[in-house]
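Heads up, this is only part of the complex; the chains shown haven't been moved.
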Amino acid sequence: MTASHRPSGRSPEQLREVRLTRQYTKHAEGSVLVEFGDTRVLCTASIEEKVPGFLKGKGQGWLTAEYGMLPRSTHTRMDREAAKGKQSGRTQEIQRLIGRALRAAFDLEAFGERTLQLDCDVLQADGGTRTAAITGAMVAAYDAFAGLKSQGLIEAIPVKHFVAAISVGVFKGVPVLDLDYPEDSDCDTDMNVVMTDAGHFVEVQGTAEGAAFDRATLNALLDLAQQGIATLNGLQRQALGL
Amino acid sequence: MTASHRPSGRSPEQLREVRLTRQYTKHAEGSVLVEFGDTRVLCTASIEEKVPGFLKGKGQGWLTAEYGMLPRSTHTRMDREAAKGKQSGRTQEIQRLIGRALRAAFDLEAFGERTLQLDCDVLQADGGTRTAAITGAMVAAYDAFAGLKSQGLIEAIPVKHFVAAISVGVFKGVPVLDLDYPEDSDCDTDMNVVMTDAGHFVEVQGTAEGAAFDRATLNALLDLAQQGIATLNGLQRQALGL
(Lines give C-alpha, C1' and ligand atoms only; values in the text may rest on other atoms or scores of the structure.)
Protein backbone atom coordinates (compact mmCIF):
# COMPACT_ATOMS: atom_id res chain seq x y z
CA MET A 1 0.00 0.00 0.00
CA THR A 2 1.41 3.35 -1.05
CA ALA A 3 1.17 6.45 1.11
CA SER A 4 -0.97 9.26 -0.28
CA HIS A 5 0.81 12.29 -1.75
CA ARG A 6 -2.05 14.50 -0.56
CA PRO A 7 -1.63 16.54 2.63
CA SER A 8 -4.86 15.07 3.95
CA GLY A 9 -3.78 11.51 3.23
CA ARG A 10 -6.70 11.06 0.86
CA SER A 11 -6.36 9.00 -2.31
CA PRO A 12 -6.51 11.01 -5.55
CA GLU A 13 -10.13 10.12 -6.26
CA GLN A 14 -11.34 10.54 -2.68
CA LEU A 15 -13.79 13.21 -1.61
CA ARG A 16 -13.54 14.83 1.78
CA GLU A 17 -16.23 13.85 4.23
CA VAL A 18 -19.40 15.55 3.01
CA ARG A 19 -22.25 16.44 5.35
CA LEU A 20 -25.55 18.07 4.46
CA THR A 21 -27.50 19.34 7.49
CA ARG A 22 -31.03 20.48 6.68
CA GLN A 23 -33.02 23.02 8.72
CA TYR A 24 -29.82 24.49 10.07
CA THR A 25 -31.54 27.83 10.70
CA LYS A 26 -35.23 28.33 11.30
CA HIS A 27 -36.46 31.30 9.28
CA ALA A 28 -35.53 30.35 5.72
CA GLU A 29 -37.79 28.18 3.56
CA GLY A 30 -34.73 26.01 2.93
CA SER A 31 -31.61 26.07 5.10
CA VAL A 32 -28.70 23.70 4.68
CA LEU A 33 -25.26 23.64 6.24
CA VAL A 34 -23.00 21.90 3.76
CA GLU A 35 -19.59 20.69 4.83
CA PHE A 36 -16.86 19.42 2.55
CA GLY A 37 -14.35 18.52 5.26
CA ASP A 38 -13.52 21.75 7.07
CA THR A 39 -15.26 23.91 4.46
CA ARG A 40 -18.64 24.95 5.85
CA VAL A 41 -21.19 26.94 3.90
CA LEU A 42 -24.64 27.95 5.06
CA CYS A 43 -27.05 27.85 2.12
CA THR A 44 -30.49 29.38 2.59
CA ALA A 45 -33.28 29.42 0.07
CA SER A 46 -35.90 32.15 0.37
CA ILE A 47 -39.13 32.30 -1.60
CA GLU A 48 -40.17 35.81 -2.57
CA GLU A 49 -43.55 36.51 -4.11
CA LYS A 50 -42.17 38.70 -6.90
CA VAL A 51 -39.93 38.52 -9.93
CA PRO A 52 -37.40 40.97 -11.38
CA GLY A 53 -38.78 43.66 -13.68
CA PHE A 54 -37.78 41.91 -16.90
CA LEU A 55 -40.03 38.95 -16.02
CA LYS A 56 -43.10 40.75 -14.71
CA GLY A 57 -46.33 39.46 -16.13
CA LYS A 58 -44.69 36.57 -17.96
CA GLY A 59 -46.05 33.96 -15.60
CA GLN A 60 -42.68 32.43 -14.84
CA GLY A 61 -40.33 32.45 -11.92
CA TRP A 62 -36.72 33.35 -11.32
CA LEU A 63 -33.84 31.94 -9.33
CA THR A 64 -30.78 33.90 -8.30
CA ALA A 65 -27.92 33.55 -5.84
CA GLU A 66 -25.64 35.63 -3.66
CA TYR A 67 -22.40 34.52 -2.06
CA GLY A 68 -20.32 35.88 0.77
CA MET A 69 -17.55 34.92 3.12
CA LEU A 70 -17.53 35.85 6.78
CA PRO A 71 -14.46 38.03 7.30
CA ARG A 72 -12.68 35.45 9.44
CA SER A 73 -13.80 32.36 7.59
CA THR A 74 -10.29 32.39 6.14
CA HIS A 75 -6.75 31.88 7.45
CA THR A 76 -6.10 35.60 7.63
CA ARG A 77 -8.99 38.00 8.02
CA MET A 78 -10.44 39.45 4.84
CA ASP A 79 -12.01 42.89 4.71
CA ARG A 80 -15.77 42.80 5.13
CA GLU A 81 -17.33 43.53 1.74
CA ALA A 82 -20.26 45.43 3.29
CA ALA A 83 -17.79 47.78 4.98
CA LYS A 84 -15.72 48.23 1.82
CA GLY A 85 -18.89 49.07 -0.06
CA LYS A 86 -18.46 46.58 -2.84
CA GLN A 87 -18.34 42.93 -3.64
CA SER A 88 -15.09 41.72 -5.14
CA GLY A 89 -14.86 40.41 -8.67
CA ARG A 90 -14.30 36.92 -7.25
CA THR A 91 -17.49 37.15 -5.18
CA GLN A 92 -19.54 38.24 -8.16
CA GLU A 93 -18.05 35.55 -10.35
CA ILE A 94 -18.96 32.88 -7.82
CA GLN A 95 -22.49 34.07 -7.21
CA ARG A 96 -23.16 34.25 -10.93
CA LEU A 97 -21.88 30.68 -11.24
CA ILE A 98 -24.13 29.44 -8.45
CA GLY A 99 -27.13 31.14 -10.03
CA ARG A 100 -26.50 29.62 -13.46
CA ALA A 101 -25.92 26.18 -11.99
CA LEU A 102 -29.14 26.16 -10.02
CA ARG A 103 -31.22 27.63 -12.84
CA ALA A 104 -30.23 24.51 -14.75
CA ALA A 105 -31.69 22.37 -12.00
CA PHE A 106 -35.21 23.76 -11.89
CA ASP A 107 -37.95 24.52 -14.36
CA LEU A 108 -38.40 28.28 -14.04
CA GLU A 109 -41.77 28.12 -15.74
CA ALA A 110 -43.26 25.76 -13.21
CA PHE A 111 -43.46 27.71 -9.97
CA GLY A 112 -45.32 30.88 -10.80
CA GLU A 113 -44.18 34.48 -10.51
CA ARG A 114 -41.88 33.83 -7.60
CA THR A 115 -38.17 34.26 -6.99
CA LEU A 116 -36.08 31.64 -5.31
CA GLN A 117 -33.25 33.59 -3.69
CA LEU A 118 -30.25 31.57 -2.62
CA ASP A 119 -27.73 32.90 -0.12
CA CYS A 120 -24.51 30.97 0.29
CA ASP A 121 -22.41 32.25 3.16
CA VAL A 122 -19.09 30.70 4.02
CA LEU A 123 -18.66 30.17 7.75
CA GLN A 124 -15.32 28.42 7.41
CA ALA A 125 -13.20 28.10 4.28
CA ASP A 126 -10.82 25.28 3.46
CA GLY A 127 -10.99 25.14 -0.33
CA GLY A 128 -13.93 24.37 -2.58
CA THR A 129 -16.40 26.85 -1.17
CA ARG A 130 -18.15 27.39 -4.50
CA THR A 131 -18.62 23.71 -5.20
CA ALA A 132 -19.89 23.09 -1.68
CA ALA A 133 -22.24 26.05 -2.09
CA ILE A 134 -23.76 24.66 -5.29
CA THR A 135 -24.12 21.20 -3.80
CA GLY A 136 -25.79 22.53 -0.64
CA ALA A 137 -27.93 25.11 -2.42
CA MET A 138 -29.47 22.30 -4.47
CA VAL A 139 -30.81 20.73 -1.29
CA ALA A 140 -31.93 24.05 0.22
CA ALA A 141 -33.77 24.98 -2.97
CA TYR A 142 -35.44 21.57 -3.09
CA ASP A 143 -36.64 22.04 0.49
CA ALA A 144 -38.01 25.49 -0.29
CA PHE A 145 -39.95 24.15 -3.26
CA ALA A 146 -41.19 21.23 -1.17
CA GLY A 147 -42.58 23.80 1.24
CA LEU A 148 -44.46 25.53 -1.58
CA LYS A 149 -45.85 22.19 -2.63
CA SER A 150 -46.95 21.23 0.87
CA GLN A 151 -48.78 24.57 1.08
CA GLY A 152 -50.54 23.68 -2.14
CA LEU A 153 -49.02 26.61 -3.99
CA ILE A 154 -47.44 24.42 -6.66
CA GLU A 155 -48.42 20.97 -7.78
CA ALA A 156 -44.99 19.42 -8.05
CA ILE A 157 -41.45 20.25 -7.09
CA PRO A 158 -40.16 21.81 -10.33
CA VAL A 159 -36.86 19.93 -10.37
CA LYS A 160 -35.38 19.04 -13.75
CA HIS A 161 -32.08 17.57 -12.57
CA PHE A 162 -30.12 17.28 -9.39
CA VAL A 163 -26.96 19.34 -9.86
CA ALA A 164 -23.82 19.14 -7.79
CA ALA A 165 -20.33 20.53 -8.18
CA ILE A 166 -16.81 19.51 -7.38
CA SER A 167 -13.31 20.81 -7.95
CA VAL A 168 -10.56 18.80 -9.57
CA GLY A 169 -6.95 19.73 -10.16
CA VAL A 170 -3.44 18.62 -10.75
CA PHE A 171 -1.58 18.50 -7.46
CA LYS A 172 2.10 17.55 -7.55
CA GLY A 173 1.60 16.17 -11.01
CA VAL A 174 -1.35 13.94 -10.17
CA PRO A 175 -5.01 14.64 -10.98
CA VAL A 176 -6.97 14.75 -7.72
CA LEU A 177 -10.59 15.21 -6.70
CA ASP A 178 -11.98 17.85 -4.31
CA LEU A 179 -9.01 20.09 -3.54
CA ASP A 180 -8.68 21.36 -0.02
CA TYR A 181 -6.95 24.65 0.76
CA PRO A 182 -3.38 23.35 0.97
CA GLU A 183 -3.86 21.68 -2.41
CA ASP A 184 -5.72 24.59 -3.94
CA SER A 185 -2.98 27.06 -3.11
CA ASP A 186 -0.28 24.87 -4.60
CA CYS A 187 -1.82 23.22 -7.64
CA ASP A 188 -1.05 23.57 -11.33
CA THR A 189 -4.53 23.32 -12.74
CA ASP A 190 -7.79 24.02 -11.01
CA MET A 191 -11.13 23.09 -12.49
CA ASN A 192 -14.65 23.44 -11.16
CA VAL A 193 -17.25 21.20 -12.71
CA VAL A 194 -21.02 21.32 -12.31
CA MET A 195 -22.96 18.31 -13.57
CA THR A 196 -26.44 16.90 -13.49
CA ASP A 197 -27.38 13.51 -12.12
CA ALA A 198 -27.66 12.40 -15.75
CA GLY A 199 -23.91 12.88 -16.05
CA HIS A 200 -24.16 15.96 -18.27
CA PHE A 201 -22.18 19.14 -17.90
CA VAL A 202 -23.72 22.41 -16.71
CA GLU A 203 -20.44 24.28 -16.21
CA VAL A 204 -16.80 23.48 -16.82
CA GLN A 205 -14.34 26.11 -15.64
CA GLY A 206 -10.72 25.15 -15.86
CA THR A 207 -7.75 27.44 -15.24
CA ALA A 208 -4.08 26.72 -15.66
CA GLU A 209 -2.63 28.19 -12.50
CA GLY A 210 0.93 27.39 -13.46
CA ALA A 211 1.71 25.57 -16.70
CA ALA A 212 -0.92 25.20 -19.40
CA PHE A 213 -2.44 21.73 -19.45
CA ASP A 214 -2.95 19.27 -22.24
CA ARG A 215 -6.01 17.42 -23.48
CA ALA A 216 -5.13 14.19 -21.69
CA THR A 217 -4.98 15.99 -18.36
CA LEU A 218 -8.27 17.64 -19.07
CA ASN A 219 -9.82 14.27 -19.73
CA ALA A 220 -8.42 12.74 -16.57
CA LEU A 221 -9.80 15.63 -14.55
CA LEU A 222 -13.24 15.33 -16.09
CA ASP A 223 -13.29 11.60 -15.31
CA LEU A 224 -12.57 12.34 -11.66
CA ALA A 225 -15.21 15.05 -11.52
CA GLN A 226 -17.86 12.82 -13.05
CA GLN A 227 -17.28 10.17 -10.44
CA GLY A 228 -17.24 12.66 -7.56
CA ILE A 229 -20.44 14.30 -8.65
CA ALA A 230 -22.23 10.98 -8.86
CA THR A 231 -21.34 10.44 -5.21
CA LEU A 232 -22.53 13.93 -4.28
CA ASN A 233 -25.84 13.38 -6.08
CA GLY A 234 -26.34 10.28 -3.96
CA LEU A 235 -25.65 12.20 -0.77
CA GLN A 236 -28.10 14.92 -1.79
CA ARG A 237 -30.86 12.39 -2.35
CA GLN A 238 -30.02 10.62 0.87
CA ALA A 239 -30.17 13.91 2.82
CA LEU A 240 -33.59 14.57 1.33
CA GLY A 241 -34.80 11.06 2.02
CA LEU A 242 -35.43 10.40 -1.67
CA MET B 1 -48.63 29.81 40.31
CA THR B 2 -49.53 32.42 37.71
CA ALA B 3 -49.06 31.87 34.02
CA SER B 4 -46.43 34.04 32.33
CA HIS B 5 -47.58 36.96 30.17
CA ARG B 6 -44.53 36.47 27.93
CA PRO B 7 -44.94 34.60 24.62
CA SER B 8 -42.11 32.29 25.62
CA GLY B 9 -43.64 31.50 28.99
CA ARG B 10 -40.61 32.96 30.76
CA SER B 11 -40.99 34.90 33.99
CA PRO B 12 -40.22 38.64 33.71
CA GLU B 13 -36.73 38.32 35.17
CA GLN B 14 -35.81 35.15 33.28
CA LEU B 15 -33.08 35.00 30.64
CA ARG B 16 -33.42 32.76 27.64
CA GLU B 17 -31.14 29.74 27.63
CA VAL B 18 -27.65 31.09 26.97
CA ARG B 19 -24.92 28.98 25.39
CA LEU B 20 -21.34 30.00 24.67
CA THR B 21 -19.51 27.58 22.35
CA ARG B 22 -15.80 28.27 22.03
CA GLN B 23 -13.64 27.29 19.03
CA TYR B 24 -16.70 27.22 16.81
CA THR B 25 -14.56 27.88 13.73
CA LYS B 26 -10.91 27.01 13.36
CA HIS B 27 -9.04 29.93 11.80
CA ALA B 28 -9.77 32.81 14.17
CA GLU B 29 -7.69 33.40 17.30
CA GLY B 30 -10.97 33.46 19.21
CA SER B 31 -14.23 32.03 17.87
CA VAL B 32 -17.42 31.80 19.88
CA LEU B 33 -20.96 30.92 18.90
CA VAL B 34 -23.20 32.69 21.36
CA GLU B 35 -26.84 31.72 21.63
CA PHE B 36 -29.51 33.60 23.55
CA GLY B 37 -32.37 31.21 22.86
CA ASP B 38 -32.86 31.16 19.10
CA THR B 39 -30.58 34.15 18.54
CA ARG B 40 -27.24 32.87 17.29
CA VAL B 41 -24.23 35.08 16.67
CA LEU B 42 -20.79 33.97 15.58
CA CYS B 43 -18.16 36.14 17.24
CA THR B 44 -14.59 35.89 16.00
CA ALA B 45 -11.60 37.72 17.38
CA SER B 46 -8.63 38.27 15.08
CA ILE B 47 -5.26 39.58 16.15
CA GLU B 48 -3.61 41.84 13.60
CA GLU B 49 -0.05 43.02 14.00
CA LYS B 50 -0.81 46.64 13.21
CA VAL B 51 -2.75 49.59 14.55
CA PRO B 52 -4.73 52.32 12.81
CA GLY B 53 -2.78 55.36 11.61
CA PHE B 54 -3.73 57.57 14.55
CA LEU B 55 -2.02 55.14 16.99
CA LYS B 56 1.14 54.31 15.07
CA GLY B 57 4.26 54.51 17.17
CA LYS B 58 2.37 55.11 20.41
CA GLY B 59 3.13 51.66 21.77
CA GLN B 60 -0.50 50.80 22.45
CA GLY B 61 -3.09 48.58 20.89
CA TRP B 62 -6.57 48.99 19.44
CA LEU B 63 -9.80 47.05 19.51
CA THR B 64 -12.61 47.46 17.02
CA ALA B 65 -15.70 45.58 15.93
CA GLU B 66 -17.83 44.92 12.89
CA TYR B 67 -21.34 43.50 12.82
CA GLY B 68 -23.42 41.93 10.12
CA MET B 69 -26.54 39.86 9.64
CA LEU B 70 -26.75 37.04 7.13
CA PRO B 71 -29.51 38.02 4.69
CA ARG B 72 -31.83 35.27 5.83
CA SER B 73 -31.02 35.35 9.52
CA THR B 74 -34.34 37.19 9.82
CA HIS B 75 -38.01 36.35 9.33
CA THR B 76 -38.10 37.92 5.91
CA ARG B 77 -34.94 38.21 3.87
CA MET B 78 -33.00 41.44 4.19
CA ASP B 79 -30.92 42.84 1.36
CA ARG B 80 -27.27 41.87 1.59
CA GLU B 81 -25.32 44.94 2.66
CA ALA B 82 -22.30 43.98 0.54
CA ALA B 83 -24.53 43.90 -2.55
CA LYS B 84 -26.20 47.20 -1.69
CA GLY B 85 -22.78 48.75 -1.27
CA LYS B 86 -23.32 50.18 2.17
CA GLN B 87 -23.93 49.29 5.76
CA SER B 88 -27.17 50.56 7.22
CA GLY B 89 -27.26 53.13 9.99
CA ARG B 90 -28.48 50.39 12.34
CA THR B 91 -25.48 48.19 11.49
CA GLN B 92 -23.05 50.99 12.08
CA GLU B 93 -24.70 51.96 15.32
CA ILE B 94 -24.44 48.41 16.61
CA GLN B 95 -20.84 47.86 15.61
CA ARG B 96 -19.83 51.13 17.21
CA LEU B 97 -21.58 50.01 20.40
CA ILE B 98 -19.81 46.64 20.42
CA GLY B 99 -16.45 48.33 19.92
CA ARG B 100 -16.99 50.80 22.77
CA ALA B 101 -18.24 48.06 25.09
CA LEU B 102 -15.24 45.81 24.50
CA ARG B 103 -12.71 48.64 24.70
CA ALA B 104 -13.98 49.11 28.25
CA ALA B 105 -13.13 45.49 29.00
CA PHE B 106 -9.46 45.46 28.04
CA ASP B 107 -6.42 47.59 28.76
CA LEU B 108 -5.43 48.90 25.34
CA GLU B 109 -1.98 49.83 26.59
CA ALA B 110 -1.10 46.32 27.65
CA PHE B 111 -0.90 44.30 24.45
CA GLY B 112 1.49 46.15 22.21
CA GLU B 113 0.87 47.67 18.79
CA ARG B 114 -1.76 45.15 17.80
CA THR B 115 -5.40 45.36 16.81
CA LEU B 116 -8.01 43.03 18.15
CA GLN B 117 -10.63 42.89 15.41
CA LEU B 118 -14.02 41.50 16.42
CA ASP B 119 -16.52 40.27 13.86
CA CYS B 120 -20.02 39.55 15.08
CA ASP B 121 -22.16 37.89 12.43
CA VAL B 122 -25.73 36.96 13.10
CA LEU B 123 -26.60 33.48 11.81
CA GLN B 124 -30.12 33.54 13.21
CA ALA B 125 -31.95 36.49 14.73
CA ASP B 126 -34.64 36.32 17.37
CA GLY B 127 -34.14 39.58 19.27
CA GLY B 128 -31.15 40.77 21.25
CA THR B 129 -28.48 40.25 18.63
CA ARG B 130 -26.37 43.16 19.85
CA THR B 131 -26.40 42.08 23.47
CA ALA B 132 -25.59 38.50 22.52
CA ALA B 133 -22.79 39.81 20.32
CA ILE B 134 -21.18 41.79 23.15
CA THR B 135 -21.51 38.88 25.56
CA GLY B 136 -19.96 36.43 23.08
CA ALA B 137 -17.30 38.82 21.83
CA MET B 138 -16.01 39.16 25.38
CA VAL B 139 -15.23 35.44 25.44
CA ALA B 140 -13.76 35.42 21.92
CA ALA B 141 -11.52 38.36 22.75
CA TYR B 142 -10.39 36.69 25.96
CA ASP B 143 -9.46 33.56 24.02
CA ALA B 144 -7.52 35.57 21.46
CA PHE B 145 -5.53 37.31 24.17
CA ALA B 146 -4.96 33.99 25.91
CA GLY B 147 -3.43 32.79 22.66
CA LEU B 148 -1.05 35.75 22.59
CA LYS B 149 -0.09 34.99 26.16
CA SER B 150 0.51 31.31 25.51
CA GLN B 151 2.83 32.31 22.65
CA GLY B 152 4.73 34.49 25.08
CA LEU B 153 3.83 37.67 23.19
CA ILE B 154 2.19 39.30 26.19
CA GLU B 155 2.73 38.58 29.85
CA ALA B 156 -0.84 38.67 31.03
CA ILE B 157 -4.30 38.75 29.53
CA PRO B 158 -5.04 42.49 29.51
CA VAL B 159 -8.56 42.18 30.90
CA LYS B 160 -9.85 45.00 33.10
CA HIS B 161 -13.42 43.82 33.53
CA PHE B 162 -15.68 41.19 32.15
CA VAL B 163 -18.43 42.98 30.25
CA ALA B 164 -21.75 41.54 29.19
CA ALA B 165 -24.92 43.04 27.80
CA ILE B 166 -28.63 42.43 28.00
CA SER B 167 -31.81 44.03 26.79
CA VAL B 168 -34.68 44.99 29.03
CA GLY B 169 -38.01 46.48 28.16
CA VAL B 170 -41.59 47.05 29.09
CA PHE B 171 -43.76 44.36 27.52
CA LYS B 172 -47.50 44.59 28.05
CA GLY B 173 -46.90 46.96 30.90
CA VAL B 174 -44.42 44.79 32.75
CA PRO B 175 -40.64 45.24 32.84
CA VAL B 176 -39.00 42.11 31.44
CA LEU B 177 -35.45 40.85 30.90
CA ASP B 178 -33.92 39.71 27.62
CA LEU B 179 -36.56 40.48 25.01
CA ASP B 180 -37.02 38.00 22.23
CA TYR B 181 -38.29 39.01 18.80
CA PRO B 182 -42.05 38.80 19.54
CA GLU B 183 -41.51 40.98 22.61
CA ASP B 184 -39.06 43.34 20.92
CA SER B 185 -41.47 44.12 18.12
CA ASP B 186 -44.32 44.86 20.46
CA CYS B 187 -42.78 46.60 23.46
CA ASP B 188 -43.14 50.12 24.79
CA THR B 189 -39.63 50.73 25.97
CA ASP B 190 -36.46 49.02 24.86
CA MET B 191 -33.17 49.38 26.66
CA ASN B 192 -29.80 47.83 26.06
CA VAL B 193 -27.43 47.80 28.99
CA VAL B 194 -23.74 46.92 29.07
CA MET B 195 -22.18 46.40 32.47
CA THR B 196 -18.96 45.17 34.04
CA ASP B 197 -18.68 42.31 36.47
CA ALA B 198 -18.26 44.99 39.16
CA GLY B 199 -21.84 46.04 38.50
CA HIS B 200 -20.91 49.33 36.82
CA PHE B 201 -22.41 50.71 33.66
CA VAL B 202 -20.52 50.86 30.38
CA GLU B 203 -23.51 51.77 28.20
CA VAL B 204 -27.16 52.49 28.84
CA GLN B 205 -29.29 53.00 25.76
CA GLY B 206 -32.98 53.32 26.37
CA THR B 207 -35.59 54.25 23.80
CA ALA B 208 -39.28 54.87 24.28
CA GLU B 209 -40.78 52.97 21.38
CA GLY B 210 -44.32 54.01 22.17
CA ALA B 211 -45.05 56.16 25.21
CA ALA B 212 -42.26 57.97 27.06
CA PHE B 213 -41.29 56.24 30.28
CA ASP B 214 -40.90 57.53 33.79
CA ARG B 215 -38.06 57.34 36.26
CA ALA B 216 -39.58 54.46 38.21
CA THR B 217 -39.78 52.35 35.09
CA LEU B 218 -36.20 53.20 34.23
CA ASN B 219 -35.14 52.06 37.67
CA ALA B 220 -37.04 48.80 37.43
CA LEU B 221 -35.43 48.08 34.07
CA LEU B 222 -31.96 48.79 35.37
CA ASP B 223 -32.54 46.45 38.29
CA LEU B 224 -33.50 43.66 35.92
CA ALA B 225 -30.50 44.33 33.71
CA GLN B 226 -28.06 44.31 36.60
CA GLN B 227 -29.30 40.91 37.70
CA GLY B 228 -29.23 39.47 34.18
CA ILE B 229 -25.72 40.67 33.51
CA ALA B 230 -24.45 39.11 36.72
CA THR B 231 -25.75 35.79 35.43
CA LEU B 232 -24.13 36.33 32.05
CA ASN B 233 -20.79 37.16 33.65
CA GLY B 234 -20.96 33.86 35.48
CA LEU B 235 -21.65 32.00 32.24
CA GLN B 236 -18.73 33.74 30.55
CA ARG B 237 -16.33 32.69 33.30
CA GLN B 238 -17.73 29.18 33.30
CA ALA B 239 -17.27 28.89 29.52
CA LEU B 240 -13.66 29.99 29.93
CA GLY B 241 -13.10 27.63 32.84
CA LEU B 242 -12.23 30.52 35.18
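As written, the chains take the letters A and B, and residue 1 is the first residue of each chain.
FYI, a residue touches a chain if its C-beta (ideal position, glycine included) is under 8 Å from a C-beta of that chain, and two chains touch if they have at least 3 such contacts.
Everything numeric in this text was worked out from a predicted model, so none of it was measured.
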item: Whole-assembly copy number, given 2 chains displayed; value: 6
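Methods note: only the chains that are shown with their structure count from here on.
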item: Computed distance of Cα centres, chain B from chain A, in Å; value: 33
item: Partner chain A, residues of chain B touching it in the complex; value: 25-28, 31, 38, 40, 42, 44, 46, 48, 66, 68, 70-75, 77, 80-83, 85-87, 91, 117, 119, 121, 123-125
